[in-house]
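Supplied in C-alpha cells, the structure appears directly below.
With one protein chain withheld, the remaining protein chains of the complex are depicted in position.
Letters A, B and C name the chains as they come in the text, with residue numbers starting at 1 for each one.
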C-alpha cells in the first residue's frame, strides 16, 4: 500500500511537557490537528520528531498513541538505529501496534557502496517482509547514496515501497530516479518542503515533511494535482519566508513547536534536552513573520 | 578599513568559456554589472567562484582583473588552501595587486579548538599584517567554530577585520557574536542571503553573497538602513523563490551563471569540469521562475 | 573506587553461537579465562564487544552474566548511545545489577567544545551520581577531545573517575593529561595495548584492552610496577606481531575470537552480522603467527 502513497505525510513532532516528560495528551491534539489540516498519513519518530532522545519504551508509547489516534490513516514509524538488533526489535513492536511501515536511513559510518548494500541486506534479513520507507537524508545520516545505489536497493529489496528523498538538489535527483526506475515506488520529499512545487513537477507523490502550517503542504499538493500549477506556487510562495525560517535544523523545530503551541495543537513547545531554547528576540521575530504571513494570505484571497 | 565594511559585497563568479578557459573579458562585464547593481565591494575566488578549480596563476589573473576593473571599490580575495605556504604565496601576490584583504576559512581536518587556534597562529605568522576576512562556513570547510572560538580568534589576531558568517542558524549566532564581542569587527552574511532581512535586524553590516539579481541584496540593505523594515522584507520575499532555487550548492551556481548570461553579464554560463550541467528541464524551470518573478515585481511597484 | 583502578581491565568479547544468538555459557568460560589470566576487572559492551549489534535486553543479559560470574571483580559496562534517554535507561539497569560503573564516549556529531560540554552536562544530569569511565576514542566516536577539554570535563563532573585513553599518539597525550591534571583520576589505555609499556612509563595505571593473550597485558603491567622495565618490554615485544595483527579494527576482533576459541575460552568464534568472516588464508596466517609466538616465548624463558 505504501507504494501507492499520495499527498501529505506529516513528519510529526513529539510533544513534551516542560519537565521533559512525554505529553501523550498533546499527541492526541496534535494528531487531530494534522488530520484536520490535510494529512493523508503520518511519519513519527523522525529526526525532527526528536526520536534520538527517546528511550525504546518511550518510542513505542509515542508511536502507539499516534497509531491509535490516526483514524485509520497510515502511520510510518522511524526505526533508524546504528544497531540492527534495535532496528529489528523496534520494527517488530510497532508493526504489532499497527504501523503501516517503518522508515530507515543508513547509519553514519558506511564508507562504500559495498558496505551500504551489506547493511541493508542484513537489515532486511532481520526484519523480514515489512513495508519500508528508505530515507535519503545524507546531511543527517552522513551516508550519501547515488541514484544507481538507490535503484539497486529498490531492485534488491521488495520491502522498499517508498523513498523519502531529501538530498540536495532534490529536483535533479528526482528526475534521475524517475527516469532510471524499474519497479515504481512512491517518492515523497523532505527538506521541510522547501522545493515542494518544483518537486511535484519532477514527479513526486507529495511531501513528507513537517511545518507549523501543514495546510500549505496539503494545499500545494491538491492544487498541483488539479494542474493549477501557478496557483500552487502562489500559495507556496506566501508561506516560503516562514517555511525557510523553520528550515534551520533543530532550531527550526523549536520555532515550529512554538507556533504549533500558539495554534493550540500542543500544550507546551519544549524540546527535550539537549535542544535549543528560544529567546525573546526569537519570539519577536516569530511574531513578525506570522503577522506578515497573515497579511500576505489576506491579499491572496 | 574592512572593519568598517557596509552594504553588499558580491561573491563574484569566475566566468569561463565553453572550453573551460578563463574568460577575462567577461570578468570586466560582470564586474561592471555588479557595480551597477549596488555592490559596495567584491569577494572573488570563493567557493561559489569555483576557486578550487583554478591553478595558482589563473587565480592571480582573475583576482588581478577584478581589482583592475573595480573602480577603486574594495576587492577581497579568497586564499583558503590546506597548505599554509600556498596561503602565504597567494596572499602576497594579490595584496601586491591591490586587494583590500584576503578571506580565509579553516581547512578540513582541524579536530579540536587547540588545532584551530594553532592553525590561525601559523597562518598569521606567515602572512603578516594583512586585513583578513574570517569565513565561518562549516558546511563547506568541515570545521565548526563556536562563538567563543571566533571571539578568541578575533581577540588574538588584529588582522581579522571582518567575519563572513554562514553557519546555520546564522541569526542566533550573530546575536551571540554581537553580544559577546570585544573589539568590533564588521559582520557580513553568506548563505546566499537566505536570511538577509532578519540578519540585518540581528546586527550585521550587509550581505556577502552571490545572486543573479544583486539589486535585491543591495536594495534590501538600503531599505533596512533607512528603517524601512517591512519594505525591505517585501522586496526580499518577492525574490525568495528564486534565491532559494539558487541556494542549492554547486548546482545553484550553474543556475546563477545561466541567469547572469541571460542578463548579459557574462558571455557563457559554463562551469568548469567537474561541475553540473543544466538540462532542458532545468532551463524550463528557470524560465518559469523568472516569469513569476517578473510578474511579482510588477505587482510590487 | 574506579579512581583507584589498577592493572588489567580486559575489554571483553561478547560470545555468539553460529546462528548469531548470544552464548551465555561462553560468557562464563570467557570470564573465567580472563580472571585466570590476570584481569583486575572487566569492561563489557565496548566497541570490540560488538555492543552496537545487541538489543537493549541482550545488552542487559550479557552485562548481568559477566557481573554474576566475575567473582566480585569490578565490571564496567559500556552504555554509549546517541540517545541520552537510552544511556540513562541502560545505566540504571546495569547499576542495579551490580556494575562498578559505566563507560561513555561522546556520540558522533558533536561539532564544537560547547556542544561537547553540553552533551556531558545533559548526560550527567540524567544518570546522576554514577561512577563513569570517559572514553577518549576519537577514531570510533568521530569526536576529538583536546587535553584541556578532557580536564574541563573531569573538573566539572566528579562522576568521571577513570579515563580510557585511546587517541593517537596516546603517549604524548598521557603526559599532558598527567601534567595538567587537578583531581587525580585513573587512566587506563586502549588501542589494543599497542603502546602499553611506553604508556606505563608515561603514568597510566594499566591497560583496558582486549587481546587473545591477556596474560601478556597483565604480565607487562606486573613487571612494570616492579620496575622491571626492560623485562616488561621483552615480554611485550614477543607478543607484538600478534598484537599488531589483532589491531585491525573489526577484522582483528574476528581473529581474536578465533584464537580465544582455540584456547578453549569460548565455544564459537562467530561475530554477529554484519561482521567479517575469516578465510582459509586468514586461518593459515593465524597459525603461522601462533607458531612463531610459541617459538619466541620458548626462547624467552
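Brief remarks on what is shown
Criterion: a residue touches a chain if its C-beta (ideal position, glycine included) is under 8 Å from a C-beta of that chain, and two chains touch if they have at least 3 such contacts.
What you see is a predicted model, and the numbers here were worked out from it, not measured in a lab.
For the chain that does not appear, the touching partners among the shown chains are A, B, C.
In the complete complex, the residue from A:71, A:112 or A:298 that touches the missing chain is A:112.
The missing chain, though absent from the display, is touched by one residue of B:36, B:125 or B:279; that residue is B:125.
Per the touch definition above, the residue from C:3, C:114, C:215 or C:282 contacting the chain not shown is C:282. On the side of subunit C, the interface with the absent chain consists of residues 168-169, 171-172, 175, 194-195, 198, 201-202, 230, 233, 236-237, 240-241, 244-245, 248-249, 251-252, 276, 279, 281-282, 285, 292, 296, using the contact rule stated above. The missing chain lies against subunit B, touching residues 52-58, 82-86, 88-89, 108-109, 118-119, 121-122, 125, 142, 273-274.
Mapped onto subunit A, the interface with the missing chain covers residues 111-115, 138, 144-149.
Operating definition for what follows: only the chains that are shown with their structure count from here on.
With centres computed from CA atoms alone, A is the chain lying nearest the middle of all the protein shown. Chain geometry summary: the mean Cα position of subunit B and that of subunit C are 48 Å apart. If each chain is reduced to the centroid of its CA atoms, subunit A and subunit B end up 32 Å from each other. Taken residue by residue, subunit A touches two or more other chains at no position, since every residue touches fewer.
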